[in-house]
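I am attaching a structure below and will ask some questions about it afterwards.
Coming up: chain A.
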Amino acid sequence: MTATVLIADDEPNILITLEFLLQRAGYQVLLARDGDEALQAIQAQRPDLVLLDVMMPRRSGFEVCQAVRADEALAATRILMLTAKGRDTDQAKGLALGADAYVTKPFSTKDLLAQVQALLEAPR
Partner candidate 1 sequence: MFQGLTAQRLLALFGAGWALLSFPLITLWAPEATLLGLPLLPLAVFGLWAALIAVLALLVERAGDA
Partner candidate 2 sequence: MLSPALVVGTALAYLAALFALAAWADRRGAAGRSVIANPWVYALSLGAYCTAWTYFGSVGRAASGGLWFLPIYLGPTLAMVLGWVVVRKMLRVARAQRITSIADFIASRHGKSPLLAGAVTLITVVGIVPYIALQLKAVATGVALLTTPPGAAAAPPPAWWQDPTAAVAALLAGFTMVFGTRHLDGAERHEGLVAAVAAESVVKLLAFTAVGVFACWGLFDGPADVFARAAADPALRGLLRLAPEGARFAHESWSGLLLLAGLSVLCLPRQFQLMVVENVDERHLKRAVWAFPAYLLAINLFVLPLALAGLLLGGGAAQADGFVLSLPLAHGQPGLALAAFVGGLSAATGMVVVETIAVSTMVCNDLVVPALLRLRRFAAAPAGWLRGIRRAAIAAVLGLGYAYFRLAGEAHALVSIGLISFAAVAQFAPALLGGLYWKGGTRAGALAGLGAGFALWAWTLLLPSLARSGWWPGADLLQHGPAGLALLRPEQLLGLQGLDGLTHALVWSLGANLALYVGVSLVRRPDAAEVAQALRFVDGAGHPAGGADAAPVFWRGRARPADLQALLARFLGPARAQAALDQHARERGLPGAAALPGDARLVQFAETQLAGAIGSATARVVVARSVEEEALGLDDVLRIVDEASQLRQYAQALEHAGAELRAANERLQELDRLKDDFMSSVTHELRTPLTSIRALSELMRDDPGLAPAQRQQFLAIIVAEAERLGRLVDQVLDMAKIEAGQADWRSAAVDLPALLQRAAQTTAELLHGRGATLVLELPDTAAGPVPPVLADEDRLLQVLLNLLSNAAKFVPAGRGRVVLALACGPEGATVTVQDNGPGVPPAQQALVFEKFRQGGDAAHRPAGTGLGLPISRQIVEHFGGRLWLRSDPGQGATFGFTLPWPTAPAAAPAAQDQTGDPP
């Protein structure tokens, strides 16, 4: 069965890019344009993995991550954080909040896919 991946990013071009990339890789893709949409979608549709941008309106990626990790029912959701911000404090923060992995933009498509695969196959 195919895994579902939610892509949350406010940049439309990135959404297009990631959607194409993941669909081509065979995953089922959901889209969210801001933090609230992302959280709602996670709660409603229970994707297996979330590609979470940090800088989003309404609710930042950190907040979404925190909310998801606070929710017992969503414990199985894997979170991969994406950001263009430069500080390693952000990376540490993301991991501390419970993200499973962290990727900085711009990323290599190969690397990203590899990470996604690894996360989805890892036992939980």
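With respect to how the candidates were assembled, all candidates are chains of the complex that A comes from, given by their letters.
Heads up, the rule we're going with is that a residue touches a chain if its C-beta (ideal position, glycine included) is under 8 Å from a C-beta of that chain, and two chains touch if they have at least 3 such contacts; residues count from 1.
Everything quoted here is computed from the prediction, not taken from an experiment.
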Looking at chain A, find the partner in this complex that touches it; the options are 1 or 2.
-> 2
Please give the residue numbers of chain A that touch candidate 2 in the complex, ascending.
-> 10-11, 13-14, 16-18, 20-21, 24, 33-34, 55, 57-58, 83-87, 104-110, 112
